[in-house]
Structure formats: C-alpha cells, structure tokens
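A single protein chain has been removed from this complex, and every other one stays in its place.
The letters A and B name the chains in turn, as written, and every chain counts its residues from 1.
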Amino acid sequence: MEDILNMIISPLTGAFGVILAMIPIFVYLYLASLGNSVVEKSGILNLAIDGAYTLGVAVAYVMLVFVGESIRKLVVDPPQGLLIPTLALLITSLLIGLLGVLVAFLTTKLPISHGAIGLSIQFVGYGLASFLAYPVSLKVRTEMISLDTYRTVPEVVLTFLTLSIVIGVLMHLLIFRTKLGAAIRAVGENPAGASALGINVLKIRIVATFLGYVLIGFASSLSLLLHWKNWQEDSGMGYGWISFAISLSSGRHPIVGIITSMIFAILIRYAYVLQDILIVLWGISISPFIVYALPFTAAVFIPVVVTAIPPLRRRFAPPKYLGKIFFSEERSV
Amino acid sequence: MRLIVVKRVKTSNLYYIGIPVLSILIGLVMSLLIFALIGVPPDLFIRGIASGFQSPQTLRYFALLVMLGVALTLSFRASIWNVGAEGQMIWGMIAGGYIALFVAAQSMYVSPGELANYASMPGVEVIDASPYAPVVSILLMDPSLGKLLMILFGMLAGGLWALIPAVLKAYLDIDEVATTLILNYVAYQLFSHIASYTLRGLSVQAKQFFRTDKANSALLFDLIRGTSVTIQDLVMAAVFFVAVILMYGYTTIGLRLKIIGSNPQLLRSVGVDERRYILLAMFLSGMLAGAAGVSIFASPGVGKLEKITNVVSPPTMNLGYIAILVSWLSMLDTRLVPIYAYIVASLFQGSSMLQLEINAISPGLLTGGALTYIPIGSILIVYVVLRILTDYSIRVRIR
Partner (left out) sequence: MKTQSLFSSKEELSFLRPIISVRNLWKRFPGVEALKNVSLDIFSGEIHAILGENGAGKSTLLKILYGIYVPDKGDLFFEDRKVVITSPRDAVKNGLVLVSQVPQLIDSLTVAENLSLSLRQFGYMSNVKKVSKFLSEKEKEYGVRIDPDVEVWKLSYTQKQLVEILRALLLDAKVIAFDEATTLLPQTEKEKLYEFMKTFKDKGGTVLLVTHKIPEAMEVSDRVTVLRKGEVIGTVKTSETTIDQIRYMMFGERLTQLNSYGYGKLSSWEGSETLTVRNLWVKSDYGVYAVRGVSFSVRKGEILGVAGVAGNGQLELIQALAGLRRVERGIIKLRINGSEINVTNKGSTLIRRLGIGYIPDEPVKKGVSLDNTIEENVAVHPKLSKFLISWRNVKSLASNLVREFSIVTPSTSAKAKVLSGGNLMKVLVARELTVSKLALVAYNPTRGLDEVSAHYVRRLIVNKAVNEGMCAVIASEDLDEIMEMSDVIVVMNSGSIVGVFKSGASREEIERVMVS
C-alpha cells in the first residue's frame, strides 16, 4: 500500500497538486466539448472540429507573440501577467467563431454533405495552423522571445475552472431554458418544422455555431496558454477529436459533460500512474495506450447504450437531423 | 436579385471531367497564392509540385492510393462514408505483422556462440546480433505462402475492423462518419499497445523502446530497383482495381452495392435486406484498406511495428485520409481512380520535395504540415463547392 501512496504523492506534492495538474486539461477539454455540443445541437455534424482546434492553438500562439510585441512597443513598462494572454485568448476565440459561421453557412445553404465540408475544413485548418505558426515559432526561438502565457498557479487555474463551470451552467440554461435554446434544438431536430414554425434556420445555426466555435477557440487557446505553453507542429491535433468524443459520450449535455470531461482529463493526465496502481492492486496490466483509447472507444459505444435504453434515448439521443442535408425542393442562396 | 439552387434533371458529362480538373487547378493556385504571401516564389512552387509527377518515389504512393482509392470508392458509392481507412490499414499492418513475426517465421534467442552457425543456415536470418542475447528469425514456411497469408489475414483484419461502424450504422442508425473517424484513434492506440507489449520483440531489450522484432526479410515484399515501390504493391493495386470493376460489371453484389448508393429503398422494395449490403460494402472496403496496411508493413524500409509517438505521423502516413481526395476527384467512379491516384500521389510527393527546396533557400519558412495540408485542403474545399454543379444548377432570379 505504501507503494501506491508514494506513487500518488510523488509525481506532485500532495493531493492538491494532483488535482491542480489535471484542471487545465479538464478546462480545455470541457469547453471544447461544450462548444461541440452546442454546434451539434443545431444539427450540424461538426467534423471540422479538429481542424478548428489545431488552428485555434496556432492562432493563439501567433496572437500571443504579436500582441506581446505590440504592447512592448507601445508601452514602456509592459504589463506582466494576465493582459497579454487574455487578449490573445479573446482574439483567437473570436476568429475561430467566425470560422464557425462559415461552417454553418456552407452546411445549411448548400446541398453538400456535412462530412465533406467538415473534413475539407479540417485539412485546411491543419495546413493553415502550421503555415501561420511555424515561422513565428522559428522567430521565437532565434530571437529568444519570452512567451507571456498564463502562470500555472492555483489562483489562475482555479479562476479558469470556475469560469468553465459557470460557462457550462450558462450554456445549459441557454439551451434548455430560453427560446434561443429551444430554437437551436428545433433546427437540429427538424429544420423544416422549425422553419414552418417561423424560425430562420440559417440564422439560428449561425448563432449556435458561432457560440460553439468561440468556445472551441477559447478552449484551444487555453490548452496552449495554460498547459502546453509552447507550440510545435502538431500542437492540438487530435484534441479536437477527443473533445468530439467527450461531447458524444456525454450525450451533448452540458452538465453531464462536466463529469465525462473530468474522467477523461484524469485518464489523460494519469494514464501512466493508473497503470501502475492497477498492477499493484490487482495485478492487472493495462497499458497507457489502452487508457488513451478509452475516451474514443466510449464515444463510439456510449451512443449504442443510449440508443438501446429508451429513457436515455429520449434525453441523450443525437438530434434527429444531425448531419442531414437540409435542402428540400429548391432554395435561394 | 437572388440566387436559386435547383436540382438538375440531367447531369452534365462536362462537369464530370471539368470539376475534378478545375478543383485541382483552382486549389493549387490558391495554395500558390497563400505560399507566395510569405515569400515562396511561385516558380519554385510550380517546379516543386511538377517534380512530384516525375519522381520514382511517387510510384509507391500511387500503388497505395489506388488500393485505398478503390477501397473508399466501394463504400462511398454505396453512400457509406468510410473515413476509417486509417484504422483499417493499421489492422492490416497488425495482422500482416503477426503472421510475418509469429506464423510464417519465428524469432528466437540463440546463444552467442552458435550465432554464426545459425546465420549460415537457409531460411534463418539474424535479427539482432547483440553479443549477449542474439536473436534470429527462422522461416517456418515457404516465404511466398507466408506473404500470401500476410495479405489474406491483413485483409480480413481490416474488413472486420470496418464491420464495427458498419453494424452500428446498419442496425442502430449511428452515423458512420463520426464512428469510422474516431475508431482510427482507437486503432492507433491499440497498435501502439500491441507493438509495445503483445507482440513486443525479443530483440527489444531497453525499456524505453516499444516495438516488435524486425520481420524476416524473406517475407518482405520485393522492391523494384530504383524506386520505393514493390512488385506486390503494384500487383495488388492492379488486381483489386480489376476485380472491383468486374464485380461492379458482372455480379449482383456489385449491382446492389451500386444501387444502395443511389436508392436503398429500391433494394427494400424488391425484398433485399439493404442492411447486409451496408455490412458488405464496409467489409470489402476495409479489406482493401487492410491490404494497403500489409503493403506498408511489408515494405523493405519498414518490416516492423513500432509505437506511434505522434498521432499526426502514424505509419499509415495519413494516406487513409488522402485517399478520400482520390475517391472524390474520381467522382466515385472506380475506373478513374488510377488517374487521380497518380495525380494525388504526385502532389503528395511533390510537396515533400518542395519542402526540401524551400528549406534550402529559406530554412524554416514552411513545414511539411503546411505544404501537404494547404494544397489538399484547398482542392477539397473547391471540389466540395463545385461538386453541387453536377446535380444542381444555380440560377439567378431577378425580381
């Protein structure tokens, strides 16, 4: 037993350290999956998410350097701490939000599959990410520019934790308590019906994807600013899919998403530790790779469970029109 | 004035050829402009891309992309969007690797003193000549039979992996785009696990290495001199291409796989269970992708399974995704797959050659990621938007 205790304690000092190290991962995974949930509630199959996430990390990096330099030029005594990363965070969120508007427009107004659009945008996102950030990263290295990311101290981390939970609750209220939420769910379930009720499907989808992509942009920036602290060519790739998986396995529900994100954050942060614990306790050897595969596996099979159990199905089923082309007889562009 | 999109009664043949060609041209011009923005000279870009078309290395990608393009077209044509070729290839690699390492041949420790004896025996190859625990690989069967088994089991494994999303789609109506994609990540992780633990090599002593032994080189495919393509790659590509075309042309299965894409309701109404054909389309598609995986494993430059350190650069080289482009540009017509497989393979190869050249004049200006994904993404987006022109016409209505 002592071994286990040591194992838990040794990586960081004490339980608080353990939790603290996991929180940034939780925050960005949760916010990105929340963003994905909002987008998909409106019926858009969000296959551009990984491209958007990767691009978001790159844009945040570029912004961080750019904003930092500009402020240093303008101000004699540059402010330390929060201003620069927060500006980068906000600008990135906004820009990725605009990408979301493009996704909403293409998927709603053109008779093309959401999959095709999503995957295409994903590839462009990957490409643009390294296109934009790679030259900057060289410059950072050669000119030894220091990056003003957030410091991983309890005050900052806990602030973002609180913020993410607050955003989650607000999103929950928005989706399930307001008319806008009803409209978002309506266009995801039955856009033709929603249109007959008097809803402008495109407008609602644009609002939903903008909100969702702002969250995805926010999350991807935070993963850079609060966790990784630096950029390399593949930064962010795959994290969009993890968020997508979390969103799916929480039935696109903002509150359930808190729990699933928490589980996945623990798995990701402590995959190696978990492996050792399991061996010591029960002699079960589970490799970290299997642990990493869990969120993805869950994303595939949890929908199966949900479909099989009627009460769950009603509450957590995917929107009926998710990914379907909304294009009836003829349309004006 | 408003733009109205109206469904066409007749599709135009002109678009059939024009759209892929235009997409490639416009996509490349877009990329050229994007790269020119940060100072890549346009003539360098054009030369780089053009060189891909003549490079002998292109042939390997060509063979793989033909197999994968045919595989994806099989499912896409049935309106099943299999974007899981990556995972299916991975399982082809694992199964092919398993046969090569444990069935068709066997690794074993020998005492250092006997190593020389073993090395001179036929069918035995020294895998690790370590002075303490040398490892040799002993062939257990005729290598041609071994290679055949590798291919067959690789195909079976790829097909079975593809059946998971197929069953979910056919019987539970769970969208296959998301599941096939996510399962790729599961496959990557399982691959790493299997390479690191399950099939961990005898020759891998150090704890920080995660891989299998290297396969007996008698079981690897045969390189064509001066290229990186193997005879088996080309033969498989040709066989699959012809077989699928024959299947479409002369069998009820082929016919129903076509019809499930254009009108699954017809199958239902004539009393054919369309769900079985969803399974079949995915199984066949996965099988061909699995074969491509075996090809990668059995390439003389590879010959082993090794932990994926970075999901961005898996051993499949992302060809499972790039093949989507091949299939789309072929307008889901199997007959056109080789043409676009060649073009895309050349772009893929060209972009890596371009990277070398750019690094030579201005190091660090661009990386492989930008050079690969920006042209591919641009072509895809242009294609996706232009594609509506085949089935829809856009009219301007003035009020």
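Here is the rule we use: contacts are C-beta pairs under 8 Å (C-beta built on N, C-alpha and C of every residue); 3 or more make two chains touch, one makes a residue touch a chain.
Everything numeric here is computed off the predicted structure, so don't read it as measured data.
A.B. asks: Considering the whole complex, which of A:84, A:199 or A:291 touches the chain not shown?
C.D. replies: In the full complex, the listed residue that touches the missing chain is A:199.
A.B. asks: Per the definition of touch given earlier, which of B:54, B:198, B:217 or B:265 contacts the omitted chain?
C.D. replies: B:265
A.B. asks: For the chain that's not shown, point to the residue among A:109, A:185 or A:269 touching it.
C.D. replies: A:185
A.B. asks: List every residue of chain B that touches the chain not included in the displayed model.
C.D. replies: Within chain B, the residues touching the omitted chain are 4, 7, 9-10, 250-253, 255-256, 258-259, 262-263, 265-273, 399.
A.B. asks: Can you name the residues of chain A that touch the chain not displayed here?
C.D. replies: Residues of chain A in contact with the hidden chain: 177-183, 185-186, 189-190, 192-200, 314, 320, 328-330, 332.
What we mean here is this: only the chains that are shown with their structure count from here on.
A.B. asks: Using CA atom averages as chain centres, what separation in Å is found between chain A and chain B?
C.D. replies: 28
A.B. asks: Where on chain A does chain B make contact in their complex?
C.D. replies: Checking each residue of chain A against chain B gives 45, 47, 106, 110-131, 134-135, 138, 233-234, 237-238, 241, 244-245, 248, 285, 287, 289-290, 292-293, 296-297, 299-300, 303-304, 307-308, 318, 322-323, 327, 329-333.
A.B. asks: List the residues on chain B that touch chain A in their complex, please.
C.D. replies: These residues of chain B touch chain A: 2-7, 34, 38, 81, 83, 164-165, 168, 172-175, 177-179, 181-183, 185-186, 189-190, 192-193, 196-197, 307, 310-313, 321, 324, 328, 364-370, 372-378, 380-381, 383-385, 387-388, 391-392, 394, 397.
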